[in-house]
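See structure below.
What you see is the complex with one protein chain gone and the rest in place.
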């Protein structure tokens, strides 16, 4: 069942041209949470060689939507807030999102974004948002 | 002087590989505000044919940083919050950011993101964030 | 009609024991916006003699709800974010909220909170939130 969810989630991701452009992968997707990741490439960076904030927040936003969608079904991000904690320097970004609370039509979710560099995994951003059931 | 700022701001933007990837333009940049825009391309979309939320929030985040930087100098986004108001369907996104209040080391900025479709300009997202002076 | 709204809004405020405890007044209430105010008393302060952040954010939150309610009818604050810009030192707080965008069931609103001291009116906080129609 969870494998079906993961397969379904990957199809949705593959149908998002922007996610394909960035090379995003759905690593995990199950009721209550989701994990998205992408390998950092030169075109993801800003002028100081870090991952651009826009890449970090894209990944957080998308992971929040997946987490909320895991309990709500087809849904979208109504709003979110993100704090950047440190420059995202490394080879890969991983966003881990979870449902903190949910009702019939909305879910409040949190997401932590980590940057991987060698063996180390460092928290580089944290986000909180509201996911809304479509229709 | 403002022309110098605009020229300088465009150089910074051109040095951000992610902004180059997305085709972002700096339309206006002067003390207290900034305007960024990009023409929507197929690779900016999500599965329903709208601009991906990640594109909208990237543009808002970057415009907030420019607005804050216009009064603080070299700076970065510490955190921001964005509300999506309607699907971004159209041919061009425009993000207009302004400084709401600032001190020596931080500025609080707001940004409205519009989608242009034909003659109409529609508000599709609004953001509030904290910009931090570097160093 | 707007006078009826104001009168109605004041009845609602008078039925909130917490607002009565704090001495909040509804100064203006019309389609698209609301203004709440309170005279600062010693019991509103924190340890440095400023208005407690909790008083400032209470006023912002409540003004956001009134603004949203002016277009949605009976409603509540789903979430909001507030930035404190300067210590609230003065004799009176005024929160001015407006609807930035709205649909059938939600409104996104902004609110600026000012502190009055003598003749001067200074911006001390700014907030953005989502208001949700009840029922």
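Residue numbering begins at 1 within each chain, and the chains themselves are lettered A, B and C in the order written.
Here, a residue touches a chain if its C-beta (ideal position, glycine included) is under 8 Å from a C-beta of that chain, and two chains touch if they have at least 3 such contacts.
Predicted model only: the values in this text are computed from it and were never measured.
When the full complex is taken into account, the listed residue touching the unshown chain is B:79, out of B:35, B:61 or B:79. Although one chain is not displayed, its contacts with chain A can still be listed: residues 81, 83, 85-86, 100-101, 103, 108, 110, 112, 123, 126-128, 130. By the touch criterion stated above, the residues of chain C touching the omitted chain are 12, 15-22, 42-47, 52-55, 57-59, 61-62, 65, 76-84. By the touch criterion stated above, the residues of chain B touching the omitted chain are 78-79, 81, 106, 108, 130.
Rule of thumb we're sticking to: only the chains that are shown with their structure count from here on.
Over half of the residue numbers at the chain B-chain C interface are used by both copies of the sequence.
Taking the CA centroid of chain B as reference, the farthest chain centroid is that of C.
Of all chains shown, the one whose average CA position lies nearest the global CA mean is B. With each centre defined as the average position of its C-alpha atoms, the distance from chain A to chain C rounds to 34 Å. Centre to centre, using the average C-alpha position, chain A and chain B are separated by 21 Å. Chain B and chain C, compared by their mean Cα positions, are separated by 28 Å.
Touching of two or more other chains is recorded for residues 78-79, 81 of chain A.
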